[in-house]
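Okay, here's the structure, questions in a sec.
A single protein chain has been removed from this complex, and every other one stays in its place.
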Amino acid sequence: MQDIAGVLVNTVISAALYATMAYGLAVIYGVMRIINLAHAGLMMLGAYATLALFTRFGLDPFLSLLVVGPLFFLIGVVLYRLVVRRLPRSGATPSMESLLLLFGVWLVLQNLAYVIWTGDTQSILTSYTMKSVPVFGVRVGVPSLFVFLGSVLSLVFLNVVLRATYLGKAIRAVTQNRDAALLAGVDADRISAMAFGLGTAFAGVAGGMLSSLYAFTPDFGRSFLLKAFCIIVLGGMESVTGVAAGALVLAFLENALGSWTTLPTSLQDAASFTLLFVTLVAFPQGLPGLAARVRAAFK
Amino acid sequence: MKRLPLAAGTALAAWTLAAPLFLERGTLNDVWNLAFAVILASAWNILGGFAGQVSLGYSAFLGIGAYTTVLLSLKGINPFWTLPLGAVLAALFSVVIGLPAFRLRGPYFTIATIGVGEAVRVVASSVSFTGGSSGLRMPAGAFDFTLNYEAMAALAIVTVGIAALVRKSAFGRALAAIKQDIDAAESLGVDSTRFKLGAHALSAALVALAGSLYAINFQYIAPGSVFDFRLSLAIVLAPIVGGVGTVAGPVLGAIVFSTLQIKLLSVPALRDSYLFIYGGLLILVMLYEPKGLVGLARRLVARARRTPAPPPEAARAA
Partner (left out) sequence: MPPEPLLSVRGLTKRFGGLTALDDVSFDVAPGEIYGVIGPNGAGKTTLFSCLVGALAPTAGEIHFQGRRIGGLANHAVVRRGLVRTHQIVRPFRDMTVDDNVSIGAHFGAGKRRGTDARRRTAEVLDRTGLSSRARDLAGTLPIGDLKRLEIARALAAEPACLCLDEVMGGLNPSEIVAAMSLVRSIRDAGVTVLMIEHHVHAVAGVTDRILVLNFGEKIAEGPPHDVLADPAVISAYIGDEEAAS
């Protein structure tokens, strides 16, 4: 059926972007057990940064990701050192103080954007914004394709960092077993700073890519934040594959609902939020937990 | 010293109720806004401050109250009767969300409430019988501002009174126990889910009542205004900055934010900076004084007491 091909292709494309978005949240949560509500604001800033680079220097939005990534890494480290590090940490369990603190940061970022760019809706229009190409018989917008490529590259880069560098291994260690990692000599403060930088970089890059697909205002980011939460709850934060799995499920649900029902787009968002809610309540361990339980049942 | 809050509160309450006699309409509007903020802050605090369950989705209850009033008024029902109905509906909805959501702890519960709030807003914007995203208008008719004002002021006083009663009661202590150590509370017989649901329903009903009065006052509501996330956030900021878990905290916080809002709106340069100020306040509070203004005040008082002892007469009088 033509429909299925369309749904599948769009699912994969959306999933890559969602995974990039979600990973930024996952790494911070995994290393510091902090729920970064400022992630939405950082994505929004990423979009605006890309816009600024585009309007000022005519830099192609996708090329500018090479600038946005490192820039936002630095912003993340600074944010960590200035603000997040000062929080009394409760350790293993996520704290309300950090949640609310980063909420405050989100508000500040929003205001920053309003002041610099006003509340007008912005969008980035390039020569290829309106073009589309056929992929497996499905028409896909060129920006979407570039977003897919950008996301895949980011995730590949991420995988390399996680597997081959000290930083990456330390991040994985702390995520899986904080105490053991600290005993093994991991510098919690440095890794946290790096993780926050990495998470922020991903937020910026995701925002930059989103700016090619959607119009945006300083209020931008909230619904994407919720989708990112949905994904990390579904997929667990332990691994990139988990996040990818969660992203695929959410993307599939959205595209399926869009293609096969007459549900208006806005209500599709409500469907995502409901999925988040249901997942949080029905399987708090997400898909990995579900998979583990299934495996245990078959032992 | 302990009598001070009660005396101050009673004086404030009396002044608020008598205000239409001596304040002009413009200032009365400001007091109306203040009362509105006090209701939302104090009601939210029953679940968020006393029980420690931070919900960022309270705009849903405000909207339920507002929409119930408008929709039923459009059908010809006297707005006065719509108030209790709105409150009941909000309470029911709070139980429906609460039953699954309260299985989550801490920040996960908070995220779930963000999701619910957004879902409700999105549904209200899309469904036609709620007027879609363009909202609804109250039926044309005589509107008595003084009556609405008195109702809002009375509701504010009642809400603070309820919060005070809850705090002192066994129910309040159970909520405090739940906040500090939910498993220990359960191990002493506290059915934490039932209490959380109860606190949620009570605060939802109070917020809905405020929403109904809001709708009557502004005569026009839209999902963008009553279901907005920014409203949920404003509801949360006042008690947090003022001091969660106390009775005076939300009131203090509401006063601070209401005054801030008035000042900000009157200075054009600062008008767009309110998010910055709210965000900044939140950051400062979380970093330096999580117990808010009330906590700060108590710390200062305690520190003052530790200075060389005042003459015995002064100490006894305090």
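Read from first to last, the chains carry the letters A and B; within each, the first residue is number 1.
Going forward, contacts are C-beta pairs under 8 Å (C-beta built on N, C-alpha and C of every residue); 3 or more make two chains touch, one makes a residue touch a chain.
The model shown is predicted, which means the values in this text are computed figures rather than measured ones.
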Can you work out which residue in B:Ile114, B:Ala185, B:Ala199 or B:Ile283 touches the chain that's missing from view? B:Ala185
Kindly state which of the options B:Leu4, B:Ala170 or B:Ala302 is in contact with the chain not pictured. B:Ala170
Write the list of chain B residues that the hidden chain touches. 170, 173-174, 176-177, 180-181, 183-192
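Following the convention adopted for this analysis, only the chains that are shown with their structure count from here on.
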When centres are defined as mean Cα positions, the distance from chain A to chain B in whole Å is 32
The residues of chain A that touch chain B in their complex are 35, 83, 86-87, 93-101, 103-112, 114-115, 222-223, 226, 229-230, 233, 264, 266-267, 269-270, 273-274, 276-278, 280-281, 284
So, in the complex, the side of chain B touching chain A is made of residues 52, 54, 100-101, 103-104, 106-108, 110-112, 114-116, 118-119, 122-123, 125-126, 229, 233, 240, 272-276, 278-283, 286-287, 290
